[in-house]
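Only a single protein chain was left out; the remaining protein chains are all shown in position.
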Amino acid sequence: MSWLVIAPILLPLAASAVAFVLHRRPALQRGWALATTAATLAASLALLAEVSRGGIVATTLGGWPAPFGITFVADHLSAILVVVGAVMALATAAYALADVDAGREGLGYHPLFLVLVAGVHGAFLTGDLFNLYVWFEVLLIASFALLTLGSGRAQLEGGVKYVAVNLVSSLFFLAAIGLTYGLTGTLNMADLAGALRDAPPNLVTLLAMLFLVAFGIKAAIFPLFFWLPASYHTPPTAVAAYFAGMLTKVGVYALLRAFTLLFTGDVAWTHGVLAVLAGFTMVVGVLGAAAQNEMRRILAFHIVSQIGYMILGLALYTPLALAGALFYLVHNVVAKANLFFVAGLVRRVAGSSDLDAVGGLYRHRPWLAIGFLVPAFALAGFPPLSGFWAKLLVVLAGLEAGAWLLVVLALGTGLLTLYSMTKIWQRAFWAPAPEGLELRRDAPAAMVVPVAALAGVTILMGVAVEPFLALAQAAAAEMMDPARYVAAVLGEGGTP
Amino acid sequence: MLSAAVLIGFAVAALAPLATPALGARAGWVWALLPAGLATWFAAQIPQVRAGAPLEQAVPWLPSLGIELAFRLDGLSLVFALMITIIGTAVVIYAGGYLRGDRQLPRFYLLLLAFMAAMLGVVVADDLISLFVFWELTSLTSYFLIGYKHDKEESRAGALQGLLITGSGGLAMLAGFLLLGADVGTFRISAMLADPAVVQASPVYLPALLLIALGAFTKSAQFPFHVWLPNAMAAPTPVSSYLHSATMVKAGVYLLARLAPAMGGTAVWFWLLTGVGTATLLAAATLALLQRDAKRLLAYSTLIALGALVVMVGVGGPLGAEAMLAFMVAHALYKAPLFMVAGNLDHEAGSRDVTVLSGLGRAMPISWAVALVAAISAAGLPPMLGFVGKELAYETLLPHPWALAALVAASAVMVPIVVLVAWRPFAGREPRAPKAAHEAPVSMWIGPAVLATLGLGFGLAPDVLAQALLVPAAAGLVGAPVDFYLKLWHGVNAALLLSIATILLGAFLVLVWRPLHDALRTRFADVRVGPAGIYDALVLRGIPTVAKGLTKRVQSDDLQHHLLTITGFTVGLLALTAVVRGGPTLALPTVDGALHEFLVLALIVVGALGTASAHSRLRAITSLGVVGFGIALLFVMFSAPDLAVTQFLVETLTVIVLALVLTRLPSALLRDGEARGRSRLALVIAATAGAAFSALLLAVTQTPFDRRLSDFFDAASYPDALGSNVVNVILVDFRAIDTLGEIFVLAVAATGAYALLRRLGPRPEPEIAYAAPRGSADPAGDGEPSDAGTPGGRAADDGGAGS
Partner (left out) sequence: MEAPVALTVGIVFGAGVYLVLQRNLLRFVFGLILISGAVNVSIFVAGRLTRGASPFVPEGAVAPPAGSANALPQALILTAIVIGFGLTVFAIVLLLRTYERLGTVRTDELPERLDDPRPVDRNGDAPAGAPRPRPMPQGGTVPRTGPSGTDARDDGEGAP
């Protein structure tokens, strides 16, 4: 049994229990959270290295062989996402040192955050459909608590929508699991891959649609995304940034997994539906952003829009497209979370992130300006930043597949993203500060360092792109050949 | 070495913000060493390039996609590289004087040097994707340079317009590159040029050509995308003369010329380029007559030149290539000095309005002299290189009279433009200017003087230029070796006659300029028609309006609307899938139940419907309890005693919690305020959802069941896991991780609920300081914009909590 596979889950989970105990010692909690996330990142990197070296790693807890016990599986897709999740967890834990107030810490911010991280990693690594539901619920309840922590009026108003929609989505998911179990008698995803092939195809396709909706709500695709822009601008920045980076990506991951491993029998329909939704998601999201006037609201809508690119990659269902989707996902997590971090710094420096109320940041806070420019132009797809290659891969895959309309939509969305990013830039950074606005000198290192580090990742992914792409392509190759996943779980190598 | 020549610019640019303050007034001279050194290096490559041995270097970048950081320096690239570095030297020196003392000068040099490096990258890149990367970097640096005076609305708007227009063209171009590269199987430009037949026979030739041309046209400000260029004049003058006249706007021309051997020569190519180029010529010539700002006048004259260049690339052939190159070099050598002189006027005399200034010649003799030399070349008079270029252009267009006529007309407009810029502000005895004018410092006239002199020198000895640079460059454009000699004087021929006609027409325009200008201005002053109006309507008004309208429609604030959409979409998607892909096949079910079983089911149904239809809370909760206990009974009847117990307990707890909470909630009837239409919609969705779920479940239960897992658990439970209650063994052993997660869900739910309830106690507790980051008083708060500024309100809220 390889502990490496479950270390990224168990580390934060166990640490959260300790953090619960430490709840009257905030300083200790902070250090503990930082150390835990750092250790989790180290474990995740080790796992990715292991997967890159020796291929898919699968392990079952308690020694019960698959498909009977619960299997944890790290293929390239899962390992990459866990690394990204751990990077974001570490960055968020650092940012939170200065961003999260004592009141929220007293209410349990740190343990809740660690549970959230464990839930996200659990969702990425589990190889069991029902266990995936459990991890979804773990991360969901933690996100509920974090989102509403402090009971601000806006938080509650947004929180109600977030909670309500996600609860409905969870029940849809559970219903779909029940039906799948009734149809196949199994829950292990590798086992399901085979069982679903033998099941009545039209029933399987209907189930696929149920999963599509359940995961699509989490991933915030059109027309299921409304909860996201309604809530993501309300919590403290550290929380919002991690949410913006990772939570929708859990949904995207679930879609990637479901529609490359489980539901590949009726690609023409399932992936066709995904393609249509991807197009709408890109366009509606980016237009929604164009209508906003507050940084975090603009960014929240852009999350939706960019999910569309990832779903487009999945819908095209070619090795290049899947690699593009994954590359896009990684790029987007880093850049988007960083933009939320920057928005938080803007609020701190200028007292607001409403574009009407701020200005003059380029002249007076040039480093903050650079911190914004790197992720913003990466998001808009400018070379040589990560977003350029992400866009290039998806567009190239679209062209090769002859999906002209979707390519046009993707490129148009890129242009409108540029429009939104320059809107923020021109008004918050270039335009002179409004009368009476006094900029504070208040940029704690704990907040600046994560911004700089993530900007560095964005640049690195743009300049030294090949190693990242190679990983994404390895993941895509595995996704296109589910037999490898199945063999790793059910074959001899699966149960050491 | 070649890649170093490109990339060193970025490295030096990165130093600029740090080192510029230390360099003080010498900054311009010091930074000019970079372009000057590069110019020397490029000049030293002339012999090798002339010999037909281009420099090449390629570093793998994305080997898996065949994308390389590939560079290649042939004749065509060399002309551009020398233009970029030589004019760059002049501009960097000039900027040191022009922006002396400006506190943003360090950032300026960062951007300017980075631009130069990117521009070099564009012209020596041998890989379409590499080229695109540098191309976008020039757009980006151009954006920041246009917006340099970012306190001014005009600068910001101009910068954005330039970026959006060139950016959209860039996207089209990227699509074109990818389309072409994927089809041809390589992104290497030299490989495509080596085998033009493959490109032209490709099924994607036409779309790729159109998309790439779109990129080139937006970058080179061709009609109807020309609108951004005049507005880019909001940039400081060094930027206008460098990016927006001498180099960046020629990137589109370069790209077309570069790809001409592979993509050119077809009818589409010819008509596309000559058509668009001619339209640009005519539009620019007309609009130029409306201007009185020296820089905007020059911007329109740049548009004229760009249009002419595109026409000549479209015509192609050895003569077209020769004419294009001579015309382009001449333009660079006269336009940059003219811009810089206009900048001197602005800087030293306080205005660029040519109707305001006059008589400055005495105060600014060197600037005037430079302006005159450049103006003669611009007007296309001998003995300047401008004359040579224009004669060649006329000769090239002789077979295409319509294009020729347009070029003659546009060239005639060049005459009043240069008279307005280079003569009017200086001539006359009485100095008239907003401030006391004096000559610009040496840094601001040395560069333009050298460039203008080069224009004169090459005019006198054009073949020196031709043999060193233009002949090898033309070979790159034509795709085969060419040979020609350039002379200043060709004797009396058709081109010369046309030149004379041009001058006469130009002189006439000079005479009637004032009335013509005033008439046109009154007619068109505030009319934003044509492409400029379209841009305004599309970007400034269109996007926000469409975005707001659509968003208002789809992104409601109302949770009910969200849920209606989600559930409606779900049932709709399921129905559509069932229709298209076939629904589940259902057999007539066999019913074998006992009476008490049906009674329990009926109880559940009655409870569920009762909850849904309840008007009062009491009835709703009671009905809910009935459903819960009915389900518990169901579990009992079908061999799940553990489940029944749990269900019973949980149901009881839920009802207790609900009852506790309800006392604190409004007691009004549950159905108050429901909208009738939405309720009806909800009913339809709910009925469909219920039916769909029943059908799916039924269909699933009618398939044969695979008991593999349960059989394993039954068999292993006692012998291996030492438990006799299989359900419990599954929970604590086989699927223990589920249970672990479940425990955490409960713990976190309790924590979260506790956090929410913290302030519900009998005594008012202090407001949690969620608004203020630790250690600082932040009144705006993080979580809650709407509460900002009303701390008293929250305190009052707390007071209420105590009652």
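When the chains are written out, they are named A and B in that same order, and each has its own residue count from 1.
One rule holds for everything that comes next: a residue touches a chain if its C-beta (ideal position, glycine included) is under 8 Å from a C-beta of that chain, and two chains touch if they have at least 3 such contacts.
This is a predicted model, so every value here is computed, not measured.
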Which of A:G69, A:G119, A:G159 or A:G324 touches the missing chain? It is A:G159
Among A:A102, A:L174 or A:A487, contact with the omitted chain is made only by A:L174
Hidden partner sits against chain B at residues 552, 557-560, 563-564, 567, 589-593, 597-598, 601, 604-605, 608-609, 611-612, 617, 620, 624, 627-628, 631, 634-635, 637-643, 646-647, 650, 653-654, 657-658, 661-668, 670-675, 678-679, 681-683, 685-687, 689-695, 697-698, 700-701, 705, 707, 709-710, 713-715, 717-719, 723-727, 730-731, 734-735, 738-739, 741-742, 745-746, 748-750, 752-753, 756-757, 760, 785-786, 790, 793-794, 796-797, 800-801, 803
Note that chain A touches the chain not displayed via residues 130, 133-134, 137, 140-141, 144-145, 148, 151, 153-154, 156-157, 159-160, 163-164, 167-168, 170-171, 174-175, 177-179, 181-183, 291-294, 297, 354
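As a working rule, only the chains that are shown with their structure count from here on.
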Expressed in whole Å, how far the mean CA point of chain A lies from that of chain B is 25
Seen from chain B, its contact residues with chain A in the complex are 60-65, 104, 107, 129, 132-133, 136-137, 140, 143, 147, 150-151, 153, 156, 159-160, 163-164, 167-168, 171-172, 174-175, 178-179, 182, 539, 543-544, 546-548, 550-552, 554-557, 559, 561-563, 565-567, 569-570, 573-574, 577-578, 580-585, 693, 696-697, 699-701, 703, 705-710, 712-713, 716, 733-738, 740-742, 744-745, 747-749, 751-752, 754-756, 758-759, 768-774, 776, 778-788
